[in-house]
Structures are given as C-alpha cells and as structure tokens.
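With one protein chain withheld, the remaining protein chains of the complex are depicted in position.
Up next is chain A:
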Amino acid sequence: MSSREQILAAVKQNQPDLLPLPNVTPFQEITYEDALAQYEAVLTAIGGKMYRVNSMEEVKAIIKGSYNSLEKRVLSLVPELDDIATAAYEINPAAHHLADVELAIISAHFAVAENGSVWVTEELLGHRAVPFICQHLATVVSAKNIEPTMHRAYTRIGAAEYGWGAFIAGPSKTADIEQSLVLGAHGPRSMTVFVLND
C-alpha cells in the first residue's frame, strides 16, 4: 500500500462522525463607519504611509519628491506612472534582474480597512518577486475599493482565478532581536499607499 493509501485509510478509520461546517456569512456584515479613516490609522500603526490623492499627477509629484529615477531604479507597473520610472519594464524578466530596484510602484485590486493590507495578484506585478525584492514599495488603489474586513475581502475575491496572490500590509519587518521592531527585514523598507479619489 502506498503512503497515500495508508494515510487516507488511517484518517478515514480514525476521523469522528461528520460535524457541520459553521456558516461564516454573518461576519460579512461587520463594517466601519469610515473605512478609509480606519485603513489609514491601521496602515500608519503598522509602519506604512497613506496619501489621499485626486490624480495620478499628484502621485507623480509625491514620488518625484523622494526618488530620483535617474540615480536609482524606479519600476512602474502602473501605465499612467511610466514617465517617472527608470526604464520600460520588460514583461517576465528573470527575477534576479530586479535586485537593484529601489522603488516599485504597483496597483492593487483593493485595500482592507481592518488590517491595512492591499490585495494583489501576479497579473498586476509582471513577476511575483517584485513587491519583495524592491527596497521600497508604493501602491495605488482606488478609494472606491476599500473593503472593511477580511470576510468581505474574500467575498470579493470569490472564485477568482490566479496563479499567485497576496495581502500585503506595510513594510517587511522583524522583531526577532529582543522584540525590537526593525522595518525592512528581507523585503521593502517602506510601503506607501496612494488612495486615489476617482
């Protein structure tokens, strides 16, 4: 008997009688009076930064204030922001060619108010490594797309097809050395979210 058959048989033999699956839909009712204010408060608390902007021009101005794309590599996955990026981004490069990216700008499907995260899938990134290998990460999300909780986030994702997706909440961090919080563990040292009124 293969291990597969052996494990499945043992599990079948030992599992108790079927117990019902709880209904989790009532949790979808949970909301915030001001989801955007909640989002900003949580994102700030976990080390991120949020800007409310009215146009992509505003985003460009803010980014240009901190990053010079002639000196350090700025990568844009948001077509409207291509002119502040260093060079045109080749689709599906070897991830290793991304090692020198200072700032990556990506768009996100939606944000989640309760925990400061954004949901991204690989179609938005070109390569899965992009939001990890960059030194800094910036994200653009529409103000219409703020979900209150993870329950609503998954309702929204539904049965969507993707190869890889992630909730990203703030800069990468660690507190492994005596519980002192350090931002920038292996991934980005900062995360900026632009919430676009459109």
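By definition in this document, a contact is a pair of C-beta atoms (placed from the backbone, for glycine too) under 8 Å apart; a residue touches a chain by one contact, two chains touch by 3 or more; residues count from 1.
The working rule: contacts and distances are computed from a predicted model.
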item	value
Identity of the absent chain, which is to be given by its UniProt protein name, from "Aldehyde oxidase", "Protocatechuate 3,4-dioxygenase subunit alpha", "4Fe-4S ferredoxin" or "Xanthine dehydrogenase YagS FAD-binding subunit"	"4Fe-4S ferredoxin"
Omitted-chain contact residue, chosen from A:L8, A:A37 or A:A61	A:L8
Residue touching the undisplayed chain, where the options are A:S69, A:T86 or A:S117	A:S117
Chain A residues that touch the omitted chain in the full complex	2-4, 6-8, 10-22, 24, 27, 30, 42, 46, 92, 95-96, 99, 112, 114-117, 122, 127-129, 132-133, 149-151, 153-155, 157, 159, 162-180, 182, 184-188
